[in-house]
Every structure is written in structure tokens, then in C-alpha cells.
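Shown here is a partial selection of chains from the complex, left in place.
Going by the order they are written in, the chains are A and B; count residues from 1 in each one.
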Amino acid sequence: MPFMDLAFTPEEQKFREDIRAWVGSNLPADISHKVHNALRLSREDMQRWAKILGKKGWLGHAWPKEFGGPGWNAVQKHLFEEECALAGAPRVVPFGPVMVAPVIMAFGSPEQQQRFLPGIGSGEVWWSQGYSEPGSGSDLASVKCKAERQGDKYIVNGQKTWTTLGQYGEWIFCLVRTSTEGKPQTGISFLLIDMKSPGVTVRPIVLLDGEAEVNEVWFDNVEVPVNNLVGEENKGWTYAKHLLSHERTNIADVNRAKRELERLKRIAKAEGVYDDTRFRDEIAKLEVDVVALEMLVLRVLSAEKSGKNSLDIAGLLKIRGSEIQQRYSELMMLAAGPFSLPFIEEAMEAGWQGDFPGGVAANAPLASTYFNLRKTTIYGGSNEVQRNIVSQFVLG
Amino acid sequence: MDFDFTDDQEQLRDAVRKWVDKAYDFERRRGIAKAGGFSREAYGQLAELGLCGLYIPEANEGLGMGPVEGMVVMEELGRGIVAEPFVQTLVAGAVLSGYAPEAVKTAWLPKIASGEALVVLASQERAARYQLDVCEAKASSALAGWTLSATKTVVPAGDQADAFIVPALAGGKIALFLVERSAAGVTTRGYGTQDGGRAADVVLKDAPATLITLDGLAALEHAVDIGIAATCAEAVGVMDKTLAITVEYMNTRKQFGVVISSFQALRHRVADMKMQLELARSMSYYASLKLNAPAPERRAAMARAKYQLGNSMRFVGQQAVQLHGGIGVTDEYIVSHYFKKLTQMEMSFGDTLHHLGEVSARMQDTAGVFA
């Protein structure tokens, strides 16, 4: 008999402890050091951790058992993600295991499943996402990148953009236009493209923090075998929506927020503002914000677990989660104040031995992180689009 | 970790909601407010539903239920902005059950559970504002027993209650006493409150009193925390209904030839109200589920919850009025009454700035619900 209870069950607690123990002995210390201090992660760092998870069968931790996943429920997934986040594990690059894999599982052919899923689940193959195009913004259905069928190939021409970490990508899943008839949504197909194919060019976009986190990807007469089409031609929009519906509570990123709030407190202490009433109050407000967000996440998890309530508040999670990310990064920067202003790129590398102005090298990435996280209220459906969605739900 | 209500809890919710819908509509409430802000008859109906014994053990003729049931009931009373101070009944039931000597329990708990006796907290003093450890009331012990001298103000339904739970200094420390309104040396002066309810100034002059506990501050803090959790739940009910009223109005009211719910700027305001409501609901759950935690953890949780609820109440109340336009500031239309209720609740058991201070003072290195 279920009843309202904040505490996790003994089984859930045991599960958490097992995860914690495993992460504790398998997460490389040099990687967690970088995560805890917002230092630069290399491709190798990210893939090293992905492979460790892959070997354990946990890179696809949300995968169903039939595809090699652990078969966890919503709460177990949450506990796993929380333990990873708190321990300072890098976020799993989601494009393979979280985004394209569920689409391949649901709509791909058995052949595609056998061909692609092992490489995704093991962390061997780096996937990228090809959704956004120049000018598309929040209007994802305005796909222009064209795939023309010629025999057993598609010829792909066009451009994708905002491709996160695309400079490392080996494969990319793309929305491409295969028909211009009917509504914009109806002529879109879901195509898997080998990024080593002739005609694929990746150009990094430098962001405001000086980092090349996203890319433009150009397709110039790229030949793609038709058996790389997922599902049916012109039905790609349906699959993409299916994929978006898989983004649930993790969009709030509350586990990371908890870790970063603790880091904020450490920074505030080091900078001597933790005992300043005004600054401390700002942290206190954020503390409540984080607890409230976590409770919201837990409510959603509970509803998922029991299937009893229906809580259509994913939009709220996105809005609040992104606002909180921006706020903690802002407060970290403000805590360091003038000592966050030097822009010394080398200082963002682990192991830098220089003398950072003010003497605290941990301050080096603070402003950059603040700048970088401005993206969070823009991407994944801007917060304005999310408010449209929420109000539609409330007002009809 | 589970936020599902049991079937019993759902039935409890339905029962209270039905009573509110049928027996406590806007017109009745208006009549009660005009008549002074408290209806013994309405209060009696809550007792008939069995609600007054919610936090009282079955041994004392109560229901022996817990914080989740209290939350469910308060949410529904909130939806109807019920003016009778039911929060006080939850507080009195729990505090007497938890801290009073057996004789006091036996004498009072069955009467509270049956609705025969309304017992309220009389703690507010002029110098204290929201501080619980500031107390000028004095208790004296003599052969005949304790007597109290005190001036307590804005006591909920103070001229209607049958007895008061009163903090007073005994030997320099705060102790908690029970004082009957009919006792010698007790005078009350009642008045309406901004939310349509009732309160009173209560003056005690050497009034005979019964000791509840000498560990009065701990008991008072517990009492206030029960009040906070109940007020949070009530606020969720008030806000839920406030949003519903606003949505209905926006989908009806036309300006420039279209319903005002078609304006994007107003739609986003509604999204923000929904956000505040759901954050508030989440923190109300949090408060109720932490009510039985050890005192330091409990106190920290209540401060966090009341801080969130205060912000939410202010935003939802103000925006509901704003989105209604002119009709929102009339007495005739219901939304202003919800707004006034939210305003008063923000100042009940400590306002938002007060609880920000509490959160700040109690901050730890850790973060999150389970920290």
C-alpha cells in the first residue's frame, strides 16, 4: 500500500549505497576533480567515463532490459544520476545513449538495432545531434537540409548548427527534408549519417566564453545509404517528438544544482562573503529554490513510478532548472567579484601551475561558466516557448 | 519516496471538499465575515465531519491521524477560504497531545475533538513580532496553583475560543499554560481581520492557569511549526482555487474583441503563477512530511517552506487581481477575498523576510531535500 513518504524505501536506500560505492571506486579522480572545479574536460575524459559506464552496462542506464539496460524504474534512474552528479562524474553526453538510442529501439529495424546499439551502449561511438538549422531557432519543423533519394542512397545537402560537441562526432542523427508537400512537419525524415562521409564538414562556433562547444555541420552532396533511414520516410517528426518526450526530470538538472550549490558555499567562504548577511541571503534563497525544484522532480518521479498521477509539468522543470543554473553560476562569479574578472584560458586546464590573480585558481572559470550557462534558458526550447506550453496546459 | 495519497486520504479530501462546496459557498462566507468573522455553527460542522480530532489520539476520542491528513484537510479548507481558524484546532490537538499532563489531556482533548471546545494559541505580544523567544507574559505559582498576567494580541477567534494556550515566563523560562476564557481575570476584545476572519486582544490579570509544560519554548516552536505546515497546505488550496478563478475569468473576459487569455504577455503571467503554485505545493508536501522530524531539521524545513509559500502567495495573489483588472479590486467579486486571505497568511507564523532569516541562519554546507 503506497503512502506519502519523503524517505526512500530501504530497497531504494540500498540501491543508492550500491551505486555510491561503485561510482566511488570507478570514477577516475582526475575527472571528478575537473568536474568539481569546472575545469575543461577533454574528449578523452568524457569518453573514458562513458566507457567505464558502458562496460558496467550503465551508459544506457535508462534502456529497457531487452536492449541490455538494467531495467531500473524512475526512482532508481534518478538515484543513479544523483550519485553520479554528486560524485563529480561528467554528464553523460546524451546524443547516443539518451537521444538516438531510444529512437532506434522504438522505430529502427532489427538490423539497425544490432548495428548501432552496441557501439552506443559501450561508449565506443560518439554521436551528435543534427536538428537545429540556421534560423530555425525554436521552430524545429522548419527543416531545410535536404535528402534526395537516388536509388539506394540519399544525397544530403544543407546545414545543421548548434551541434554540441560535434567536433568529436563519428555519427550524427539528422532531421532532413524528404518532401516539401503538406505541412512542414510531414516531409521530415530521420537519417543516421556517418560523419566521416565525404562532403561532411564541421566548423566550430566559438561561444561567448571563448570555448568551441557547438558547431556548424555542412553536408555537400553527402551520400547516405537508404538503410540508414530510421522508420518510414517523411515520418521523422513523429520520431523526433518521441525523443523529446524522453526528456523528463533530467532536464531540471537538480542533482548538478545540488552539487554546485555546495560548491557555491565553499567559494563564498573562501572569498569571505559567506558571513555577509546580504550575500548569504542570496545563497539562502537559492537553497530554497533548489529544495523546491528537487521536490518538484520527486513528485514527477513518484507519479511516473506509480502511474497514478499525471503531472504535466516538464515545462516548469525546464524553466526553473535553467534559472537556477544561471543563478548559482552568477553568485559564484559575484562571490569572487574582481577576482573572477581575469580571463586566463590556461587556468581552466587542470594542473595549471600559474598564480591566478588574487591567488585562488578556482576562481578562474567562474565568469566563463556564468557566460556559458546563458544558453540554458535558450536551448532545448527557450523558456519563452516553455511558458507558451505551460500556459497552453493551464488556459487551454 | 512516494507522493501518492491513500484511498482513505482521498476520501477525506472528498468529504471536506463536498462540505466546502455545499455548505460554505461565497454567500455564506460573506455573511460570516459581516457578522464578525467567526461562525460557531460552521465550526461545529467541521467537528461533525470529525475533523477537529484529526491530530488527537484515538485514546482521547480523536482520529489519531498525521500530517498528511492535516495537509489534505487544510488544502480543501483553503480552496473555500474558510474563515474559522481550523489551523488552531490542529495546533491545539497536537500540542496538548504531545506535551500536556494526562489530566489536561483527559479534560480537554475529547472536547476539542467533538468541537465542544475551541482552543487557540495566544502567543502574540507587541514586542515579539515573529520571534518566539520574546515573551513578557508572567506566570506565578502559589498554593492555589498558577496564575498568569499577560497581554496577547491578534489571537485567532480570541473572543470566541473556550481556552487559550499561553506561553509565559515561569522562573525566567518560557512555559506553556492553558487558560480558560471564562476564568477570573480574563478579558477579551474581539474584532474582524483583513481576511474576513476574527481575532481578539486577550488580557490576563492574575488569571488562574493550568501548566501544560515547563519546556515551553520547545512546545511553542512545535506548535508554530504545526501551524506553518497547516498554513502552507491551506495556502496551496487558496492558490489553486485563485488560479482556477483567474483562468476562468481570462477565458471569458473580452478586450479589443478577443478573450484576454489570447494575449501572450498575460499567458506567460499565468505560466508564472502555475510555477509558483507548483513550487508551493512541492514545499507544502515537504513541510508536512518533515513535521515529525527532529526539531532542528523540522524547524529548518518549516522556514524553507514558509519562505517559498510567502513568495508564491504574494505573486499569485497580486497577479490574480491584476489579471482581473478593475473587477479584481471589488468586494463583490470573489478573487479579492482570495487575495486578502493570501496576504494575511503571508504574515501568519512569520512572514517571508523573517523566514529568509531563519533559512540563512540555519544554512549547512550541504544542499537539497535529503541534506
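Here is the rule we use: a residue touches a chain if its C-beta (ideal position, glycine included) is under 8 Å from a C-beta of that chain, and two chains touch if they have at least 3 such contacts.
Just so it is clear, the structure is predicted and the values come from calculations on it, not from any experiment.
Asks: How is the whole complex made up, in copies of each labelled chain?
Replies: A x2, B x2
Here, only the chains that are shown with their structure count from here on.
Asks: How many angstrom lie between the centres of subunit A and subunit B, each centre taken as the mean Cα position?
Replies: 42
Asks: Which of the residues in subunit A come into contact with subunit B in the complex?
Replies: Residues of subunit A touching subunit B: 1-9, 12, 75, 254, 257-259, 261-262, 265-266, 277, 280-281, 283-285, 287-288, 290-296, 298-299, 301-303, 305-306, 308-309, 313, 315-316, 319-320, 384, 386-388, 390-396.
Asks: Under the touch definition given earlier, write down the residues of subunit B that touch subunit A in their complex.
Replies: 1-6, 9, 68, 243, 247, 250-251, 261, 264, 267-268, 270-272, 274-275, 278-279, 281-283, 285-286, 288-290, 304, 307-308, 356-357, 359-360, 363, 365-369, 371
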